[in-house]
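Note that one protein chain is taken out, while the other chains of the complex remain in position.
Going by the order they are written in, the chains are A, B and C; count residues from 1 in each one.
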Amino acid sequence: MKSIDDFSRPEEYISPLDKHFRSVVRAWVDKDVMPHRREYDEDWKEHTLIEPAFDNLMANRGLGIQKALFPADLGGWGLGQSDYAFTIACTLAEEVGRADTAMAVAFMVTYWPLTTILVEPHVNRRLAAEFAPMFCKSDKAVFAALAMTEPQGGADIENMELLGGKTIKTTARLDGDEWIINGHKLWPTNTGGVGQLFGVPCTTRPGSTDPNDFALIFVPADMKGVTQGGPYEKAGMAADKNGDLWFEDVRVPNWYRAHGPGKDAQVFKEIIPWGLVGSMGFLVGAMMNLYEVLYEFVSTRTYGNRPLKENDAIAGLIGRIAGDIEVCRILAYEGARIGDRRNRPYGHPLYSEEVLAKLRNLKDFVCDRAVENFGRAMDVLGVYGPDRQYDIEKHWRDIKIIQLWMGGKQLCQMEAARYFYNCKTL
Amino acid sequence: MKSIDDFSRPEEYISPLDKHFRSVVRAWVDKDVMPHRREYDEDWKEHTLIEPAFDNLMANRGLGIQKALFPADLGGWGLGQSDYAFTIACTLAEEVGRADTAMAVAFMVTYWPLTTILVEPHVNRRLAAEFAPMFCKSDKAVFAALAMTEPQGGADIENMELLGGKTIKTTARLDGDEWIINGHKLWPTNTGGVGQLFGVPCTTRPGSTDPNDFALIFVPADMKGVTQGGPYEKAGMAADKNGDLWFEDVRVPNWYRAHGPGKDAQVFKEIIPWGLVGSMGFLVGAMMNLYEVLYEFVSTRTYGNRPLKENDAIAGLIGRIAGDIEVCRILAYEGARIGDRRNRPYGHPLYSEEVLAKLRNLKDFVCDRAVENFGRAMDVLGVYGPDRQYDIEKHWRDIKIIQLWMGGKQLCQMEAARYFYNCKTL
Amino acid sequence: MHKPLDGLFLSTREHIDEEEQRIVNTVRQWADREILAKRLTYLEHYEQEFAGKRGMLLMEIGLQRLALSEENGGFGWNSKASAPCLAAVLMEIGRADAATAYMSALQFTTILASGADGTSPIDTLISRFYSTDKPVNPALILPGPGSQDEQTPLFFGRSINARLVHEGDSAILFGKNMRPAGCGALADHFCVVCADSAGKPWIAFVPADAQGIQRGNILQETGLNACANADITFQHVRLPREATLEGKETVEGLYLWLNLFLGATSVGAAMNFFEIVYDWANTRTIKGGSLMKENPLCASVLADVAEEIAIARFLTDDLARLIAMTASPNGPELQNVYTFAQIVGYRVQQGAMRAVNRGLELMGSAGYAREWHAEKHWRDIKTIQSYLCGVGAEVPVKMDTARFFFDCREI
Partner (left out) sequence: MHKPLDGLFLSTREHIDEEEQRIVNTVRQWADREILAKRLTYLEHYEQEFAGKRGMLLMEIGLQRLALSEENGGFGWNSKASAPCLAAVLMEIGRADAATAYMSALQFTTILASGADGTSPIDTLISRFYSTDKPVNPALILPGPGSQDEQTPLFFGRSINARLVHEGDSAILFGKNMRPAGCGALADHFCVVCADSAGKPWIAFVPADAQGIQRGNILQETGLNACANADITFQHVRLPREATLEGKETVEGLYLWLNLFLGATSVGAAMNFFEIVYDWANTRTIKGGSLMKENPLCASVLADVAEEIAIARFLTDDLARLIAMTASPNGPELQNVYTFAQIVGYRVQQGAMRAVNRGLELMGSAGYAREWHAEKHWRDIKTIQSYLCGVGAEVPVKMDTARFFFDCREI
């Protein structure tokens, strides 16, 4: 049998650490996730099964991967300094996403706000030192969240290009050496009770489009005035809790702001590429699992009394699925490399229109292929397609949300169009 | 305006020579092809306009690019020895294909049979020396052809994996120190009167599937017994002449066979990756031109009295077209790199199932996107879509043939399925 | 949304008379009052409240006897001419709840595929079974995937996994761990496509209380959650001979009805999805203030939603009319209508699914949250689509199509 590792990657881009990361995470997946993932849907509220698995991946008592971005001298692995940070992120997203994309997103979103203060060239040493113990010394999985979305406006915050933050309703007011934060966020990954640190985009002057008025402020969940609602019930992605988040006169030290006026808006733009590359990694991972399941099914079940895969028409159909996985994997790693080129002479900064538009386009493309191919695969399984025991239907429910998040498909389309056609009014 | 060069390529793969090749070919395209290409359709039989342009590209009096693969000591440029041979081929295919994919295929197919004797590690010095003067010293464009297809069987010859050559009807019989060749080929690029050297796949034992009985023999067009019919009239691709080719007791020296028993079958398999990467390059080039034309149209023509591109729905549609071009370009260069990895420890030989299946898949994918996007673009132009002055409809007619050649879409699908699902009976 | 759907989604229905339309309207009222108006309640207390509503539909409104012949105590919508009316009714139920419609679709399929002529023994048998004051839960066991290690009789490539042996006046049924298209866990009867020892296909009507039936564990499935499913084993299940019906044409007839009824079910569900999206697009703002529906890109996605549903509904109506036409002496032949039923059936599911997938793109997390109900339609329709495929996605239908149009003999 061909293995999932036979799908192409751009070999010249791969980190020397890739093999190591991949193998330890895959071992964890096979031991801690695969045997239980079919029960995750019923565990959406309590995370009785899910939490221990996270501990084994993220915390000190397990692989300890939650410290990866922190500088080595603060107890982390120093991946924030790596030339391959995006490529490794893609690898991790793939390996965890293969088992459960919700788990992958919950785990990786923990890095998300931290990229703004831990990844070269934007390391904020003081904040890094402040939060390092929380992540590097814990025997429990510790989750962070990026609290973007607000009740009105949906994807508006992600639409920084167009709106410049003018719709942000969450406010930060400087009072002496403290920020006072007020606002209501909803749906961030790692809320619903699990988040322990929030990166909170807010405005210092409501209605302003001046980037200097945009602030990204870190708020530990145990500060007074922070309230997390319970998790929403969703069609899938049970391992990722989402809920409401209220900030009521929450006070944090003034140096909890990521970088300061102007720079905050820039680093906020720079998180988008991470989210897009991660999304592609999740999808490719899920599709690699799709391939494994499908391979087994088409080899053992029959049409016309011959294995499905030996019927030329079905072979054509499943061949297209495998071919799309191949294509998407190449694109995901090319996307990761676009990120890793950020510090190179022939690369572009993460906040550049070029990087944002190209990654939006690739993410949109990979999402479409994933939605299409999981749907097709369920039909190949036919009466067995909707059965959770066959593992495809869970992915089918889960991956649709990847298409919908971060502003969804239409925002991707608009950013790509703006870039390629120099549109002025979209 | 964004330029066509803003579409992504994997920067780490690009040859140091890329910039040079690209600029000289683009200058030739803009001077010798662009002003005349709208008249090429009527020039399909005579090539009155087309031939001088070829001379300027290929022959000594022009860029002399037809000698590129020959070793430097034989008067060529030595690209057969380059680590970037596939990547450069992709670049050339792109640049010429941007103007006219038929021209691109006619020019590049000249290299096609020659790859089997001029590219490392399969250089046949004696044959190289024999044919070098023909290509390196001419002031006229000199065309070679690979005469595969036979009247019955269609794509059967390209389907070597399955049929092992058993359907080949063209025979080669050794008579003393000469091969005697008999057979009928049709549709090869660069026949219809223009071919001066043919690579002829034939069998030394009709009906055999033994690779040792497969022979690839070079036949100059002026040998006794070689007859070329006139060019067929086609829906497009006027710069590429195709016709019938008859061999009647044609005698060539026995050392005109590419390499010998076994090895010939292997090098014949190895031509397929060249054809597939070239095909992708042609398509990406044509799509880059599509982007140029479309950009202009959507910027100057209106819907709702605003430029088409400023309507969000049309922007979404044309954004998808640009996004697909981006995707296809990444895939084409990744495909080229798969070829250029052939001599590397982490690469695979050109004849391997892995390389063939993956490139078939990529080519199939890029073809589908091209057919789809040219069709869509014509509709964006609406009443102007079918007008040759807008340059898209010609590409639309031309690129469909790229989907159909080399065994067509279904053969690609089958090879990919066989590889990914280990199918035994397809 | 406060617009009549009929005014939006045109139909070429001309075969429904006033009496029939009254029944359609009654079902619509049931849907509006009993289900749609109370939907959020059901989300929390599904089991308790919802089952009763289905009872009201089947018993009080009487839908369980709708497709039974008048001779056997039914409403008499038991002929091919009733196809448009039955489809119209299922659209209305599907709009309220796809699972409820799905079960009625299986009921109708069972009844009509078995002839429903009012006189044959099997019709009498089935009619008696359905003439009860409790909702009957039906399940279908169709030809579908085979297993690597066994050769089965085939219905156009699909494996027939149940075997039938006739013994005098009895028929004995065998089959191991067969996967029904839904409802296996709660079925009161099975309608089973099986094969005799010569490989010829039959349909068998199997009451669930017959001796020798084993059910597997309840499966967790994507959608149609009210149609709890489980694998079924028949171990020497003895039936009266009149509970079986012979022939390839019988099975073709079954698919013909099934495609129509499941098409109507999914179109109904998709129409309610349209209503949800309509409300969303008419209240949601984007880009800091403008209504979503006024953005051309969003509008083009909305158009996709409406277009796919409109086309799916047209095609469903076309299929219903074609079936009705086969009742007339100059009507088209069964083999022909069978092929079209397969094509239309698969295209309708595909269209409905695309409509929902596109609509969800605009709803962000609301599309995904249970609360908004959009995701239920998405899961339900997908489940119906996969069930109907049987195995190999659309390939079996493609093979049917090529066989008919191009005279293929070996595929």
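Criterion: contacts are C-beta pairs under 8 Å (C-beta built on N, C-alpha and C of every residue); 3 or more make two chains touch, one makes a residue touch a chain.
Treat the numbers as computed from the prediction; the structure is a model and nothing was measured.
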item	value
Contact list for the unshown chain, restricted to visible chains	A, B, C
Sole contact to the chain not displayed, among C:116, C:311, C:352 or C:384	C:311
Contact partner of the left-out chain, one of C:31, C:83, C:101 or C:281	C:281
Candidates C:150, C:246 or C:294 - the one touching the absent chain	C:294
Residues from subunit A at the interface with the omitted partner, ascending	311-316
Missing-partner contacts on subunit B, residue numbers	38, 41, 149, 152-156, 159, 162-163, 166-167, 187, 232-236, 242, 299-305, 307-308, 311, 313-314, 317, 371, 375-376, 378-389, 393, 396-397, 400-401, 403-405, 408-410, 413-414
Residue numbers in subunit C that touch the chain omitted from display	7-8, 10, 12, 274, 278, 281-282, 293-296, 299-300, 302-304, 306-307, 310-311, 314-315, 318, 321-322, 325, 332, 336-337, 340, 343-344, 347, 395, 397-411
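Assume only the chains that are shown with their structure count from here on.
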item	value
Most central chain, Cα average position	A
Selected pair, greater C-beta contact count between A-C and B-C	A-C
Far-end chain from subunit B, centres as C-alpha averages	C
Chain centre separation in whole Å, for subunit C relative to subunit A (CA means)	38
Length of the line joining the C-alpha centres of subunit B and subunit C, rounded to whole Å	50
Residue list for subunit A, restricted to those that touch at least two other chains	299, 410, 413-414
For subunit C, residues that touch 2 or more chains besides their own	297-298
